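== chain A ==
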Amino acid sequence: MSADFLYGIEVILNGLMAGVMYALVALGFVLIFKASGIFNFAQGVMALFAALTLVGIMEGQIPFSHLINEIFGTKIHNFGWEVPALLAIALTLLVMVAFAWAVQQFLFKHLVGQEPIILFMATIGLAYFLEGMGDLMWGSNIKTLDLGLPQGGSRVIEELSANLGGDDFYGFFIDKLDMVASVVAIILVLALIAFSQYTKHGRAMRAVADDHQAALSVGISLNFIWVLVWSLAGLVALVAGVMWGAKSGVQFSLSLIALKALPVLMLGGFTSIPGAIVGGLIIGVGEKLFEYTVGPMIGGATENWFAYVLALLFLVFRPQGLFGEKIIERV
Partner candidate 1 sequence: MFYREAGDFKTSYAADNQTFPIAFDRYRYWVVLAIAFLVMPFIINDYWANALLIPFLIYAIAAIGLNILTGYCGQVSLGTGAFMAVGAYSCYKLMTAFPDVSILIHVVLAGGITAMVGAAFGLPSLRIKGFYLAVATLAAQFFLVWLFNKVPWFYNNSASGQISAPERFVFGVPVTGANTDAWAVYLVCLVFVTGSAIIARNMTRGSMGRKWMAIRDMDIAAEIIGVNPLRAKLSAFAVSSFFVGISGALFFSVYLGAVEVGEVFGINKSFLVLFMVIIGGLGSIFGSFAGAAFIVCLPVVLKLIGVDLFGWPPDLVAHFNLIIVGLLIMFFLIKEPHGLAQLWRVAKEKLRLWPFPH
Partner candidate 2 sequence: MTDSNTAVSLPTLLARNVQRRAKAIAYREKEYGIWQTWTWFEAQQEVDALAKGLIALGANRGDYVAIIGRNRPAMYWAGIASQKAGCIPVPLYQDASAEELAYALDHCGARFVIAGDQEQVDKVADVSDELSNLEHVIYLDGRGLRKYDHEQMTAYIDVQKLGREQGDDDELAQRTAELTAQSTCVILYTSGTTSRPKGVVLSNHNVIETAKNSCEFDKLTHKEEILAYLPMAWVGDYIFSMGQALWAGFCVNCPESPDTMQSDLREIGPTYFFAPPQVFESQLTSVMIRMEDASKFKKRMFDHFMKVAKRVGPTLLDGGKVGFKDKLSYQLGKLMVYEPLKDTLGLRRIRVGYTAGEAIGPELFEFYRSLGINLKQLYGQTEATVFITQQKDGAVRADTVGIPSPGVELKIDDNGEVFYRSPGVFVEYYKNAESTASTKAQDGWVATGDAGFIEEDTGQLRIIDRVKDVGKMADNSLFAPKYVENKLKFYPDILESVVFGAERDKCCAFINIDLTSVGNWAERNNVAYASYQELSQHPEVLNIIGRHVSEVNTSIAEDEMLAGCQIHRFLVLHKELDADDGEITRTRKVRRGVIAEKFKDLVDALYDGSSSIYTETEVTYEDGRKGKITATLEIRDATVISREASAA
């Protein structure tokens, strides 16, 4: 096999891994959108916020320490302890549940029945708020997140695959972290599917997604379900935040992964979990391949826009997305 071809395979593999991450973020969107019709633009910032909180808790940072220092003239920064990773994750999850409740209580409860576009813009506001809040609580400097996950390229795969090609080929370079992330993401997806299929609340969640009125009439509390899906979205955000944060540090750019998830959704359809996964993979592979093949000719960095243009072109021909149903318009 030629080296070019094999490098191409490597690109595809890496694309698949990236795609899994996209799918993970997109999943958070789908969960909320299905249950409440809200297109949650803040999903990315939620991931950032979750990662910041996790790091803060682990390092024993005092929240709002900057602000407190400025107001009271103190110089406090740390509690002086460190929290073990698992406990910190549990605490962060609690924070995300509390956040989910607050969002429902103070924001969307007052926006029931509004147009989708209004809800969408509200989440943009939410994103700004959360971004400012995260910075205010934990400071805006770049933080490293060390959960002890394996890092660096996988030797095993590199050596095993080196024999596939000729002298020019040194084996596939695949980041161990990406592999872990993919596994975690796949587990999470399976868990979510299991949750929605086999638990009482999961079924209630699906009922709400199908028909609000009917769900109400059989005694499901919409409020509870919405807090639940926002909490789940918080969980997904936390996982995404941890993975991306571990890879490239916890910083503002993390919130931009949300923007990456958008074309995934357009491709996969806003309401379909399989759609989110397939869409994520297509985008992941597509943008890596495009960058590998066409990128060098037009100056590179095409990942910035490729996903969008692909989604845009796709939508023009199939407005309902890959898995969406054909819309019959009525008057």
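On the choice of candidates, all candidates are chains of the complex that A comes from, given by their letters.
Everything below uses one rule, namely that a contact is a pair of C-beta atoms (placed from the backbone, for glycine too) under 8 Å apart; a residue touches a chain by one contact, two chains touch by 3 or more; residues count from 1.
Computed from a prediction, not measured in an experiment: that's the story for all the values here.
Q: With chain A shown on its own, which candidate in 1 or 2 touches it within the complex?
A: 1
Q: Give every residue of chain A touching candidate 1 within the complex, in rising order.
A: 39, 66-67, 70, 107, 110-111, 114, 116-118, 120-122, 124-133, 135-136, 140, 259, 262-263, 265-266, 298-302, 304-305, 308-309, 311-312, 315-316, 319, 329, 331
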